[in-house]
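Take a look at the following structure, please.
Complex shown without one protein chain; remaining protein chains in place.
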Amino acid sequence: MIRFECDYAEGAHPEILALLEKTNVEQTPGYGLDPYCEEAKKYIKKACENDEIDVHFLVGGTQTNLTVIASILKPHQGVIAAVSGHIYTHETGAIEACGHRIITLDSSDGKISAAQIQKVCEQHDKDVNKEHTVQPGMVFISNPTEHGTIYSKQELISIKEVCKEYGLPLYLDGARLGYGLVAEENDLTLADITELCDVYYIGGTKIGTLFGEAVIIRNEKLKKDFRYHIKQRGGMLAKGRILGIQFLQLFKNNLYFDISLHAIKQAKRIKQAFQEAGYDFLYDSPTNQLFPILPVQKVEELSKEYAFIRWEELSSEKVVVRFVTSWMTREEDVSKLIEDILKD
Amino acid sequence: MIRFECDYAEGAHPEILALLEKTNVEQTPGYGLDPYCEEAKKYIKKACENDEIDVHFLVGGTQTNLTVIASILKPHQGVIAAVSGHIYTHETGAIEACGHRIITLDSSDGKISAAQIQKVCEQHDKDVNKEHTVQPGMVFISNPTEHGTIYSKQELISIKEVCKEYGLPLYLDGARLGYGLVAEENDLTLADITELCDVYYIGGTKIGTLFGEAVIIRNEKLKKDFRYHIKQRGGMLAKGRILGIQFLQLFKNNLYFDISLHAIKQAKRIKQAFQEAGYDFLYDSPTNQLFPILPVQKVEELSKEYAFIRWEELSSEKVVVRFVTSWMTREEDVSKLIEDILKD
Amino acid sequence: MIRFECDYAEGAHPEILALLEKTNVEQTPGYGLDPYCEEAKKYIKKACENDEIDVHFLVGGTQTNLTVIASILKPHQGVIAAVSGHIYTHETGAIEACGHRIITLDSSDGKISAAQIQKVCEQHDKDVNKEHTVQPGMVFISNPTEHGTIYSKQELISIKEVCKEYGLPLYLDGARLGYGLVAEENDLTLADITELCDVYYIGGTKIGTLFGEAVIIRNEKLKKDFRYHIKQRGGMLAKGRILGIQFLQLFKNNLYFDISLHAIKQAKRIKQAFQEAGYDFLYDSPTNQLFPILPVQKVEELSKEYAFIRWEELSSEKVVVRFVTSWMTREEDVSKLIEDILKD
Partner (left out) sequence: MIRFECDYAEGAHPEILALLEKTNVEQTPGYGLDPYCEEAKKYIKKACENDEIDVHFLVGGTQTNLTVIASILKPHQGVIAAVSGHIYTHETGAIEACGHRIITLDSSDGKISAAQIQKVCEQHDKDVNKEHTVQPGMVFISNPTEHGTIYSKQELISIKEVCKEYGLPLYLDGARLGYGLVAEENDLTLADITELCDVYYIGGTKIGTLFGEAVIIRNEKLKKDFRYHIKQRGGMLAKGRILGIQFLQLFKNNLYFDISLHAIKQAKRIKQAFQEAGYDFLYDSPTNQLFPILPVQKVEELSKEYAFIRWEELSSEKVVVRFVTSWMTREEDVSKLIEDILKD
């Protein structure tokens, strides 16, 4: 069985494991105050082209989302997000457990627009009983989204403008950020993201590490006391250097982007095969997640040798499936899959 | 500088790193549903001599404490703990952030007694305004405690009896459980702990792993839906097998207890040296944390070559310090330290 | 200006004020433990035809909703409700502030169906990643709904059956319960409500009292420790008898139903006038809230002498408005309004 179910099926990039092993017996201070974390932060700041940002390393995505969001919102505020956003669909109510509503916006492709955000805020502002309703307090987007789509620079600028108008911090969930940044259709740089978002995270779990997400805080007001929040929510790793070492290896020689590109290239090969075979896609994803619409029979055939997700039953004959590539996807596995996609 | 500051200064036991590397390119399901987690659970159940327990792997101690406690208590309930308990002193109010008070009991050595628990519960029960006060809902102890002391079997049995009388689940924080179980003065087995506690955790972070704590739930009523709680609090590792692999290695060949014993032997050597040199101890610890009371001058001398914690200033002349050994402590480092302790 | 904006524009029924005055200098224990609360509970139990229920008096609706819901749900659970439910639209995220998501169901008329609840629960149960999502933990309905509609006995029985199947307590917000029970189209008795709901409240604020809601807990499992929850959420009135006195007066001589009926009769007169004048309604409400669709010009005319709510702008020409009657609505005011409705 060859797995295209997700991008976290394997361990870590071998260079990362090697550095963990090489440094294993060294003694360092705990809780992220070690030299490896420091060095990793320097390389990340360089990649972001911004020396003023704060960088923190956390273990996983849900933990990062809840810690960031809870650190920003006041009790009566909610976070605006797509109805398909990870915080709404797959975090077991983690945000609500911190006391906050997710104010959901409809989305056909995983993205939300500046106009949608503006409408919610305008409606709230003009409501004579607004004190009886949840106040929009920040905006959550993911890039790439949960549907593999990405924001254009212009879309992000527009969202930023609305956020500014209403005083809402903009937070970007970058669980798969690398895959988005190296996509052919992408026109955003890491420096752009840094400038346009108040806070975001660069995902490691899905791109090369055993685990780990690097939170970037650009907005000065959001920096204060963030380490208290990490600790309180259970996200401060005792041996923090394990996170530092991994991100150091990812960022000191461009490894993060190189392995992201590998995944995108393999996804593209698969995408072209599905297109060649005449299949449509539910979402037009330029990244490492593909959502082809297949006849039931084709799904069953492919299921014999490949693991992938049955995403949605469109009808008794058509099924949307999800194929995901990763930094570890083997070229030969993709070649074999392509052959089977194209087979009648 | 030789470090005796804590027991999480290094990486992981080499056998653990080796297994991580060996299994690195395998593809497995995520979120702890992989074969390594399954196998690790089997060995842990065997070590606990109990097939009915549920075992879950989480990343760190604060995360584990808050997840377990929040899964048990109702909103109006608090958790009884020593005033020196980790949840009260070093978790940034994580328990309160989940909505619950810590009902603190005085403690001279880190332990609490059955009588203390009984008194709190009795007072609550007879209070005519009890609905205006926090209801005791569970008991938290740590073994070894934050002061290195350990509970005797009889003490634990007595606590269990009071807990039963008042319907309070008993939870044991075993961040350093291995060090406690192999101590010469200890008369508790892992099977005893399993039987006497409703839920507890076997700490990996401080005994051999990169990170990781194994939660053991014996009480049937506390098992339901625990994975929801893990996910909601951000503790469900995507590549859950990283935890499974580490605990598998720790428990399949007794490694956990072997390396715990190493730490205890080294601690004992240091303890004897301090005793021989005529120093008293703040707490009478039989485990890997030692709290000798030293003259300021001795502290300054030792500080030149050894890192350790200045725990408490007793007077202008006397300081309590903390020396900690671990599974990684080198015998030759200890020998050198002993020489310096005994030097006039 | 004659007000038809809401049903809480005036003070209390004169008989209630009279009893408050008559008992004013008596000394009683606080916190709802006085003889008036006891007596009021007896009359309410009689009206509910159930001696086993627990009755508690709280001050207001949002407070009652958050206290009941937070007392029932576990951290990973959410409450199913109509998207138009008061807890979702007008309580400033009070439920989320207690840690819980509201799982919203679409509704065209304020009601939700057994089939909708079943679908949500089925989908949750069959989700292989259900632990990553919020678990349905209870059901919230309001009767009458926020749109003035009411549940039939058969609808409520069907909902109850689904709730039973999935182990979900059923909670009914009865802020306007009296108005629903005396409506001509209603086929539910207070005894039915008591039997079919696990917990509900009989609203006083909108039917005759200065303030106050009577929570009825029938489900034995939900009774325990409820007074702790009331106190913790700030809902335990020091001079609890003020609540007891009001509900005593409401229930000892059927006053609650008599004044509810008055409101319904006046609403019916207004409804008939709108019908006679040829206007449609957005919701087909048999209770004290009416939602006629009026031409903009008519709205402007009526606005000169009557206060009411502009509910929704359907187009540039048509507006939905809300007229509300109450236990205090004066017949002569209604007569004048009818005249103006019918005027060309």
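Structural remarks
Letters A, B and C name the chains as they come in the text, with residue numbers starting at 1 for each one.
Throughout what follows, contacts are C-beta pairs under 8 Å (C-beta built on N, C-alpha and C of every residue); 3 or more make two chains touch, one makes a residue touch a chain.
All of these numbers come straight from a predicted model, not from anything done at the bench.
Only one residue in the set C:242, C:270 or C:294 touches the chain that does not appear here, and it is C:242. When the omitted chain is restored, the residue from C:202, C:302, C:328 or C:341 that touches it is C:328. Screening C:10, C:185, C:220 or C:284 against the full complex identifies C:10 as the residue touching the chain left out. Interface residues of chain C with the unshown chain, by the touch rule above, are 3, 5-6, 8-12, 14, 17, 20-21, 23-30, 59-67, 91-94, 97, 205-206, 210-211, 228, 231-239, 242, 328. Where chain A meets the omitted chain, the residues involved are 31, 70-71, 74-76, 98-99, 131-132, 135, 225, 227-232, 236. Where chain B meets the missing chain, the touching residues are 75-76, 78, 89-93, 96-102, 129, 131-135.
Please note the rule applied: only the chains that are shown with their structure count from here on.
In terms of the distance between Cα centroids, chain B is separated most widely from C. A separation of 43 Å divides the Cα centre of chain A from that of chain C.
Rounded to a whole number, the gap between the C-alpha centres of chain A and chain B is 34 angstrom.
Touching two or more other chains at once are residues 91-93, 97 of chain A.
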